[in-house]
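Here's the structure we're looking at; comments come further down.
A protein chain is absent from this complex, but the other protein chains hold their places.
== subunit A ==
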Amino acid sequence: MGEDTDTRKINHSFLRDHSYVTEADIISTVEFNHTGELLATGDKGGRVVIFQREPESKHAPHGQGEYDVYSTFQSHEPEFDYLKSLEIEEKINKIKWLPQQNAAHSLLSTNDKTIKLWKITERDKRPEGYNLKDEEGKLKDLSTVTSLQVPVLKPMDLMVEVSPRRVFANGHTYHINSISVNSDCETYMSADDLRINLWHLAITDRSFNIVDIKPANMEDLTEVITASEFHPHHCNLFVYSSSKGSLRLCDMRAAALCDKHSKLFEEPEDPSNRSFFSEIISSVSDVKFSHSGRYMLTRDYLTVKVWDLNMEARPIETYQVHDYLRSKLCSLYENDCIFDKFECAWNGSDSVIMTGAYNNFFRMFDRNTKRDVTLEASRESSKPRAVLKPRRVCVGGKRRRDDISVDSLDFTKKILHTAWHPAENIIAIAATNNLYIFQDKVNSDMH
């Protein structure tokens, strides 16, 4: 980690990349908080690392702050389920920040089975001048105390303290794939493959099951829940996606058990594109509401789709992420890459969407101009102060100099987790065990 401390001092101007090696562990989730001041990452080792954006300082002439490590803590430990004789992985599947309500920050982190609420507080003052204790904390000899003094608060080096406030355990039989905090700031939901539970943030011994798609006979199981999210403004609405490519919008006011959806978003299958892999590639790996709450973004294996909540028949926009893989599905099925779950993200103004791909590439689509770009997150191609160069994958035909051919793509280098700052053009990209933070200096503000 020595390299990390050194990179903190680097100042930057243009598009920059910082790479933080998180102790050879693979990053499994990335999430900005609601202001974008903090960025949390979870890894396979159960650790959470929080980065904080330095305030605009006099040292950096261009004024924008960089992200430095703020706190690191072990969120989940490997567990052993004695009843089933199974190890429970400590890998952090998802982190979600709670809206900040006081000086402390709170976040929820989850592994396959247990969700934990962590409170992050700062301490930068300590009391000095006790009457009964000396500076080291040892009790004073009372005979030496001749007068009373009032302890005063003196500044000290900033200390970040993280403490687990709640542990929400034993709510799930299957593996938790997503958590989502409700806009009411009191409840949140957690979804596993077959069920979704609603929790109150203050109550750990009880949760309500709001969706249950487990069939009476497990042999009839053909569909699982892959992701879910609460609506950003309407506390009664949430959406969940399935492995068959459908989205279900549910209203909690309708019934206690929301097995009946209020709206079903499903695109009819294109018969000309049908193959044995059609179902697998239609499985939705991530669903995100837009900041406005009007749209939803879904990611399946080859595309990202924008859905309008008012139209269930089909998405309003479809973007091809890596269509050149369509003819390679058999090989990708063989090496299991077809089961990779990519995430997707909106920018703050809902005008640009982003998602990851293979070979450490990630893609951005501008919904207004309909232009897209492929960028690469790697040390070799990201020198300090350099502008990221757009990349291109060539599929036969004319090949330009820096193009990569489909066959030389590295399928072990996949960008599954990405996050976009809620207000500015800053993105966090997790490439295996490296975290890249890119800033757009030229267009800092959303447009």
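We take it that a residue touches a chain if its C-beta (ideal position, glycine included) is under 8 Å from a C-beta of that chain, and two chains touch if they have at least 3 such contacts; residues count from 1.
Here is the rule we go by: contacts and distances are computed from a predicted model.
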Name per UniProt, for the chain absent here [options: "AP complex subunit beta", "Tetraspanin", "6-phosphofructo-2-kinase/fructose-2,6-biphosphatase 1" or "Cell division cycle associated 4"]: "Cell division cycle associated 4"
Hidden partner chain, touching residue among A:131, A:327 or A:405: A:327
Touch with the omitted chain, as defined above, among A:223, A:266 or A:372: A:223
On subunit A, residues whose C-beta touches the chain left out of the figure: 82-87, 173-175, 193-194, 214, 218-224, 226, 243, 272-277, 279-280, 283, 326-331, 333-336, 339, 411-412
